[in-house]
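Inspection log for the structure reproduced underneath, given as structure tokens.
Only a single protein chain was left out; the remaining protein chains are all shown in position.
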Amino acid sequence: MSEPFVHRERVRFGDLDAMRHLNNVVYLRYFESARIAFMSQLSPGHSPANPERGDFGFIFAECHINYRSPVHFDEEVEVRCSVGEVRRSAFRIDFRMEVGDRLCAEGYGWLVGFDYGAERAMQLPGELRARLEAEAQTAAG
Amino acid sequence: MSEPFVHRERVRFGDLDAMRHLNNVVYLRYFESARIAFMSQLSPGHSPANPERGDFGFIFAECHINYRSPVHFDEEVEVRCSVGEVRRSAFRIDFRMEVGDRLCAEGYGWLVGFDYGAERAMQLPGELRARLEAEAQTAAG
Amino acid sequence: MSEPFVHRERVRFGDLDAMRHLNNVVYLRYFESARIAFMSQLSPGHSPANPERGDFGFIFAECHINYRSPVHFDEEVEVRCSVGEVRRSAFRIDFRMEVGDRLCAEGYGWLVGFDYGAERAMQLPGELRARLEAEAQTAAG
Partner (left out) sequence: MSEPFVHRERVRFGDLDAMRHLNNVVYLRYFESARIAFMSQLSPGHSPANPERGDFGFIFAECHINYRSPVHFDEEVEVRCSVGEVRRSAFRIDFRMEVGDRLCAEGYGWLVGFDYGAERAMQLPGELRARLEAEAQTAAG
């Protein structure tokens, strides 16, 4: 049984806003960093920083965040990611952000398979889809 | 009949990511800037940058974004904001981002009334609530 | 005689930090946006967002900022750019940031000509160098 994926961020001065809390936009930045690290683990060889190397990639199509509690300077945020629903050409990544056992935010993002050569949506490759479905069952189980 | 509120952003080099599109996180930054300008118009005297001056404020509690099309360097993005649902202690701001007549994203955010003195949620002041409900009817009409 | 180049930014909530002033890092972001707009005017066809289209480009090699006064939410900052020293393969862009007649910061950046095909520094093309030297004389005059 696999360990749940956890990405960690320590809140920087530059992540705060004039309210002196973690800015609401930066939660989405943390989720971006977590999601990319999670995808690198699920789909080795996928590099978001060199998209031309392969034809297949993902488009970030939708996101949702529920903010649960404020986060402060220098706190360590754990961003737990798991695979939610898996469809033919898209899948959902769910996340929870916690500081210790305090829930700070939860939400999800939808990723859609995309053929960067042809510039259109495409089905998930079979091997990746099988991997995602196995992850989704682990997360649900 | 009032004009719909429009906030404009010209896409900066620093708003792009390695895919050379407007980064998905920056859409939420644009919505933040638009929402704050919209609120200043609806509730003059409300300043997000000096929250201690008054007791009443808002917490950004939830957001949702549907990404519809990529946005490029130096394009001018129009962020149209309107009031959606209004409840006793919270209300929803809906947004659409467009470049010319191309829809780029749409979504919403929930704002919850908050008493910064007592540090708890509070009902919207009656005058503000009436103003928001009038705006919501205009938007729906 | 040419007008000096001015780029304008209105300070966004997201540009503030926990001190409720324009964050020191964002001054450099403003200079980046100003510099790129200035270069597009001096060297039409140069696009920082699609660097592969041509072989010739620039590397940002050095910067300096003197912070002169704090900047607040919603103030309009004028970033004035001019060409300073011009060398065989590099040139300096000087900047001043002002809100009304209040000086907020001044500084400069060095740009070095770069051959992205060969991945090495290269001399400035003659036409660009002549243009930069004419600008530098205007600025000095």
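Read from first to last, the chains carry the letters A, B and C; within each, the first residue is number 1.
Everything below uses one rule, namely that a residue touches a chain if its C-beta (ideal position, glycine included) is under 8 Å from a C-beta of that chain, and two chains touch if they have at least 3 such contacts.
Given the structure is predicted, the values throughout are model-derived calculations rather than measurements.
Put simply, the hidden chain is in touch with A, B, C once you look at the whole complex.
The missing chain, though absent from the display, is touched by one residue of C:Arg8, C:His64 or C:Arg102; that residue is C:His64. Contact between chain B and the absent chain runs through residues 13-14, 16-18, 20, 23, 25, 73. Of the residues in chain C, those that touch the hidden partner chain are 18-19, 24-25, 28-29, 32, 48-51, 59-67.
Remark: the residues of chain A touching the chain excluded from display are 12-14, 16, 20, 29, 32-33, 36, 47-50, 72-74.
Just so we're on the same page, only the chains that are shown with their structure count from here on.
Arrangement of the chains shown, judged by which pairs touch: all-to-all, with no pair of chains left without contact. The mean-CA centres of chain A and chain B are about 24 angstrom from one another, to the nearest whole unit.
One inter-chain figure worth recording: chain B and chain C are separated by 31 Å, centre to centre, where each centre is the mean of the chain's CA atoms. Once the centre of each chain is set as its mean CA position, chain A and chain C turn out to be 35 Å apart. Counting only residues that touch two or more partner chains, chain C has 13-14, 16, 20, 73.
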